Structures are given as C-alpha cells and as structure tokens.
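Of the protein chains in this complex, one is absent; all others appear in place.
Going by the order they are written in, the chains are A, B and C; count residues from 1 in each one.
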Amino acid sequence: MAGNAERNPVKLPPWWTLDPVAEFRIGPRAFPGRIWTASGCFAYGLSGHDIASSEFDSPYTGLGAVVTKTVTPAPRSGNPMPRLCELPHGALNSIGLENVGYERFLQETLPELERRGVPTVVSLAATRPDEFGEMCEALQSTAAGYEHWHGVEINLSCPNVAEGGHDFGRNPETVARCVAVSREALPDRALLAKLTPNVTDVAELAAAAAEAGADAISVINTVIGLEVDLESGLPVLPRRYGGYSGPGILPIGLAKTDEIVQKTGLPVVGVGGIRTYQDALKYFALGAVAVQVGTAQMEDPFAAARVARDLTRA
Amino acid sequence: MAGNAERNPVKLPPWWTLDPVAEFRIGPRAFPGRIWTASGCFAYGLSGHDIASSEFDSPYTGLGAVVTKTVTPAPRSGNPMPRLCELPHGALNSIGLENVGYERFLQETLPELERRGVPTVVSLAATRPDEFGEMCEALQSTAAGYEHWHGVEINLSCPNVAEGGHDFGRNPETVARCVAVSREALPDRALLAKLTPNVTDVAELAAAAAEAGADAISVINTVIGLEVDLESGLPVLPRRYGGYSGPGILPIGLAKTDEIVQKTGLPVVGVGGIRTYQDALKYFALGAVAVQVGTAQMEDPFAAARVARDLTRA
Amino acid sequence: MNPSPSMVPARQYRATVLSNRPVSTGLIHLVLECDAPFGFLPGQFAMLNFTGAQRRTFGRPLSILAGEGLRAEFLYRVVGSGTADLSRLVPEDEMTLLGPLGTPFPDRPEDRDAVLLAGGVGLPPVLAWWDRHGRETDRAYFGGRDAGDLPRELLPAAWKMSIDRRQDGDDERLFEGRVPELARTDLAATGRGKSFVLSCGPLLLLQAARRLATEHDWPCFVSMEEHMGCGYGACKGCVVPLQPQPDSPDPWRNATCCQDGPVFDADDIVWNRIL
Partner (left out) sequence: MNPSPSMVPARQYRATVLSNRPVSTGLIHLVLECDAPFGFLPGQFAMLNFTGAQRRTFGRPLSILAGEGLRAEFLYRVVGSGTADLSRLVPEDEMTLLGPLGTPFPDRPEDRDAVLLAGGVGLPPVLAWWDRHGRETDRAYFGGRDAGDLPRELLPAAWKMSIDRRQDGDDERLFEGRVPELARTDLAATGRGKSFVLSCGPLLLLQAARRLATEHDWPCFVSMEEHMGCGYGACKGCVVPLQPQPDSPDPWRNATCCQDGPVFDADDIVWNRIL
C-alpha cells in the first residue's frame, strides 16, 4: 500500500484498453467490474465494510465482485490452530474451510450483502457432487430476485481439506458432474468453476467444466506447500501441508491461466499472487477477463480497490 | 552470500545431528557429503573450478556431489534466447536442455571431472526410455573404474522441453521403464530418479521409480511458470512457459519431499529453493538424505559450499 | 457488565516514526504520527507493517498503548524478524497502520473496582485501560523478568510490580515471584470488595487471573494472542474456541481473536482446547 514502489506514478502500457470498472458479461450476467476479491481472503464480504482510508471511500470502491468465503452444506469449524504461516514470499494457510454453513449464509449474510449493494459471487464447496446442485437450488429460491448477487463460484480445489477435497478438482468427470448440477439450478447467474493448480493438466479440467456448462474458470487456488519450524524440525501447520498463496505463486497462476486460455479459449478469471496493478495486467495480457485479489487483501483491505483505481485510465 | 542476514552467526537446532561432509550411502555407493549442486546450475561441474574466494578453498569445498548438466543422446542447441528471466522470488528458465551430447560428455568431461576428483552424479535425459539404458551402458563401459563418479540422476522432468518431455515424468509406467533399463546397466552406482512437481501425485511416481530399482528420488525439478513483459503484454520467454526455480518454490519442494517421504519412505534428495543452511535444514527435518542447491549456485558459486560449511558443527 | 463501549472505526493510516526507544532491557516504546486523527479504546490493537522491501505478507498485531491526536503509541518486545526490523526503525521512517481493531476491554461497572494483571508485553492494553478509567481504589499489578525489564517511566506509581528473581541491589519493594502471587498477597493484605479482573500477558497469567476471579466470583476479561493474518475478521486465521451455543452439538464454537476478541470473557473460552 504505502510502499515506496507503490507510490510511483502508475504507468499503463499502450495495449491496456479495458475499463476495469465498466460493466462486462460473464455468461448470463453483467458484472460491474473486472477486479474482484478472492474467496476466503475477505470473509463473507462484510467484515471490511467500515474500514476507512484517506484514499478510498471504502474497500469496495471499484470492485466488480466480492467472492465470499466458501460455504459448505453443513457448518465447519475448520482445522486446528495455527492455521496460517507467513512465508517470505506469501503465506501458507490451512483454514480448513471454516464456515457457518450455507443455510445461515443464505439467511443472514446474502441478504445483508444485497442490502448493502455489494456485488457478490457465492463460493460453494461440498463433499458430494449433488450437494452443489442442492445448494444452488436453495440459493436460487432465496435470492432469485437479488440484484447484486451475480453468480456462483464452485470451489473444486481445496488442497487443505482432508476429506476427499483433492479428488473433486482432479478428475474431469467429477468436475463435470459438479458443474452440471449447479448449472441446472442456476439459469440466470454466472457459473464459475475454480480449479486447483495441483494437477498435471489443468486445461483438461477446464475443458470438462466448460463442456458441463461453466461460464468461466477461476484459477488458481492455492498451491500445496509446507513450511518447517527450524527450532522443532516439525511442520508449522498441524496438518503438515497448507495452501501457498501470495506473490510467490504469481508465475504459477499466470502459467495456468495461459494454459487454459491457449488450449480452451474459455473466459478465465485470474487469481494468484496479485498485489499491484502490474500483477493484474499480466493476467489481462494473457486474456483473463477479470482478476481476483486474495492474500494481498488481507494485509491491505484496499488492495483490490487500489488495483481497480490504478488500472483506470485518467 | 555477503547479505547482512547471512553473516549472522549460524544457529543450528538441537535435532540436527548429521555431519554434512561425512560419508553416507545411497544404494550401492558412498557419497562424500550431503550437500550437492543441482543439475543445470553448475554446468558440467568444471566452469566454477578456478573461482577464488577469501572464505573457501574452492566452490567444491565440502560438496557431496556435483550433478552435471543433463546430457541427452544427441547434442542439443537448446531454446531460442532469451532463456532466462529473473523474477522477484527466483527465476524462470527455458534453456531447453542445451548440451554437448553424452558422447562428447563421456569423452571429454567425465574424465576431466575424475582427474580433478570432483564427486559426480551424471544427469541424463532422453526421448525414448530405452535411450536411458544405452547411455547408462556407455557410461558404465567408459567409467566403470572411476572413483569419483558416484551415480546417475535420470531427469524425468523437464517442463521446458517441447518434444514429449512432459510425459516421461507424468506416467508411472514410463518412469518405471526408464528406471529399470538404467538400473540394469548400472550395477554399482547410485541411481536417482528426478521427478517433476507438475503432477497430481508425485508419491505415486516415486513409488514406481523405487519399485523399478531407483535408489533415491530427487525432487523437485522446476515448477511450470510464466512471466509477462508489461510493455509488450507478451510472455517474456519465446516458448511462453519456463521452469520456476529459487526461493519462491521452497514451500513446494518441501511439500513434495514430505509427500514422498511420508507415503513411500524412500530416500529423498531435496531440491528447490535452497539458498541458505536454514533452507537445507528444512529438507533434512522432513527426512531428506541430501540436498541440492540450484539457482542459488548461479549467483554465488560458493552457495552449496556455504551451506555445507554452515551445517557443520564446530 | 456495561454494554460495549462505543467504537472508533478502523482506518488505514500512513504513519511516521516519531520515536522508537527502549524503556527497559526488553521493551521498546514506539511512537507514531498518523496521517489522520487516531482514536482507540483500551484493549484494541493495530496491525503495523513496513513499507518498501521490508513489507511483510501480514502486518504485526500490537496492542495500542496510547493514542491521541495524530499520535499512536505501542510497546513491544523483539521476538522474531518483524519485531527485530521494527526495533531498527528511526524517526521519520514510514509505516502503515490498520486500526484500531478488535473488541476492547469493557468499561468499568461503577460498582466494582478493577484488579489489573499484566505481564511483559501484556502491559499496553491494561495500562491504556488504567490511563482512561483507573481510580484510586483499583489495584494494578505488573510482572517483568527482572528489575531491568520493568519500564519504570511508563508504570504509574500506584502499580505494584513483581520480578521472577530479585538480585542484589534491586528495589526492595519489588515482589519476588509471579504477578498472580503478588496480586493474591496484596489483595489479601488490603482486602477487596466487589471487583472485576482485566488481564493481558502470557497464557499462564491469564489462567491464573481467571482462577483468582472465579474464587471471588468476580467477572474476568482477558486479552488473547493468536497468530493473525488480516486482523479484521477476513481470513478466519486466528480463532479462539468459545463455549458452545446452548443448542449446538459442537463441543465449542470458534471466535476470531481479531474481531470477536482479542478481549474475551474468561468464562467463555474453552481453555483446555488452547493449552
């Protein structure tokens, strides 16, 4: 945020012609902008609502969407502490999908987001493909009339959830099944499939998702990583592995985005390692239609707003 | 090297009891130490030979092995320039396995390494599994009597070589085949299989390699990455993707090492992101039997020697 | 208890170091000047971070010691690389500050005297409460490692102090032992009516504070420490296990240390899941 580097004047390259805060379509839906916050790094989209700054009206200024923390069919209390570990080039997390469950989310959170006018993409995860369909149906019946609920991102890629989370995003048939049941329940909202980078061939999974009806692909979720506590010689996280995020994964997110764009031509929402407008530009250069800011949003609630502002031509 | 951080006094944790410059065995072979240089980052092991320093007799001081630049059946001229791109947390390379071919390597390089007493592991790559066998046979017939040639590392993991390089390290059967033919030709040298991290399940591949006769697994090779030139909006590397290496991949190398150790119990030689003795300790904490220093060796020809020195208890 | 005091909204500040100097062998007093007026309630904290190449993935949570006008004050100990870098800042260096964050200590219930127990870097929130609300009938105790560790210039005269072990030449009035023992001894000597307990410091201190409160049937509020990512409730990285909701099948429920805390009613915490 206030780093010296970041206060240098913004220099946009000539090829950059998009307006990041203008409407654009993904599938059946028009989004108010191309800079979003990533799931899990901005809670349910409400906790930053009252944070003030001398540079922005609010952390929501210019955002195209807030992707809410993934909710599951039942509430989850998540993994044991510590769940976070700072790394020199990012962070490792093992939150374990702690969430209030989609029912409470639908009753309490989504209406409040609608009331406050926060453009929202709801992130969902499940342990059986059909549960995606059930949650999407419930969403549709509660929120069909909502103006600010733009879509659903199905999270097929939680490397840190033990119970089978891995397999969802690793098998093209399962990916297709999860997408298909969601699509059926969501006639008029954007449907995004969020893929894991921890696979041999992400483009194959993207193609499967598209064929089953996804409007776009979000990549990447976190990269499986591990950190050791030198003193004890043990992994820092009780579950050993965590999800690596932040600047260190930017080259990986860019590669996965490019693989999908090049091999499938699908709309891609780029995620991974974005902190500044330059990082975001790299995704757009490869053809991403929008980007999400994750880890950077945690340290700086205005990180995404900053990217949107900096990418707007004067 | 001369960074402030690095000049702090070395603090070794109580669990560290190994002597990094003492003999230890991998398969049929005793290596003179546990700190090695990684393939491709120290050429054929000779180009650093005459570099002086006030801290070390030579860049080879304390090294357990130099893994030579991968050689292939035929000479290769590699990929177009630029082949290297510096990243904030490491580098991206697309050298494309430029090498003189194993025949010239056997005639000119290996004898010279033997003459100079450089402990050597020869890295091999091929386009057909049987070629590994042929190269190993040639090695064995030329160098059977060599004292300092300790083993072969078969490189199953070059994300930046276009012609099918991908498939080698991604399919357990192919991995097994490459290892088996090499093993047959190498009765008394250590046989290491070097795996790529760009797969869904690295432990499965490690197990296949072990079953086919590998003595140990080297992980990781580089992570597929991409960097965009902001000015032009194009990938910096002509082939778009490159291999991401350096500090930013340390958490990934640690995770892959741990997966293999935990799931297979195989001896692992840890590679990826090691710059300091602390980085190396993290691999050893997870059970690695040795480590390799890659990218860091390029900037500091004494990087591996420094790690070995710092890990030696006074 | 009184209802939660009215909150100052959190803000992202640019701040300049005014001073950053040791006030004891182990504690450093950091004074920042913010780019906008700064307010807080005792018990709240801020996330501090560097600018430029030193900037970390996450800010460092530090309790607010004082804040008025543009000034914000902190007290910290060097424990790792971030606090080490912090200790090297000199006047005019720039930082970022997100705050005030979290749920503060409650205001005083008029009918109760406060019993304050602070240990080491647990001092700032407790001292901040004292500065704002303290009265003559309150009792405050602070414990340091040794005499040199006590930040004398910051400690009010009325506070009693303990150290682990007295050395030759140390002030005779220093209690030898831990803060809870000091508190027990002192409270027994002076007698106590209806009180309530506020505490911040090592976990063992918080637990002892709670036992003390339970014995007297006093309310007890403790300020907890957890590793934090965001500091504003966005990441669920900092949870503290609380007693389950009455009708819930779960044996506990998670609260965020950064937003629901760091101050909790000691009876709400499921201590055996923490220790």
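By definition in this document, a contact is a pair of C-beta atoms (placed from the backbone, for glycine too) under 8 Å apart; a residue touches a chain by one contact, two chains touch by 3 or more.
Quick caveat: nothing in here was measured; it's all calculated off a predicted structure.
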item	value
Shown chains touched by the chain that is not drawn here	B, C
Sole residue of B:Ser47, B:Thr127 or B:Gln262 that reaches the chain not shown, by the stated touch rule	B:Ser47
Hidden partner chain, touching residue among B:Thr109, B:Gln297 or B:Thr312	B:Gln297
Given B:Pro13, B:Gly78 or B:Gly287, the one touching the chain that is not displayed	B:Gly78
Options C:Thr16, C:Gln54, C:Thr83 or C:Gln243, residue touching the unrepresented chain	C:Gln54
Residues belonging to chain C that touch the chain removed from view	53-54
Those residues of chain B which, in the complete complex, touch the missing chain	1-5, 40-43, 47-48, 50-55, 69, 77-78, 81-87, 89-91, 93, 95, 98, 246, 295, 297-302
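Methods note: only the chains that are shown with their structure count from here on.
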Chain grouping by contact, computed as though chain A were missing: B | C
item	value
Length of the line joining the C-alpha centres of chain A and chain B, rounded to whole Å	35
Touching two or more other chains - residue numbers and ranges from chain B	none
Residues of chain C whose C-beta touches two or more other chains	none
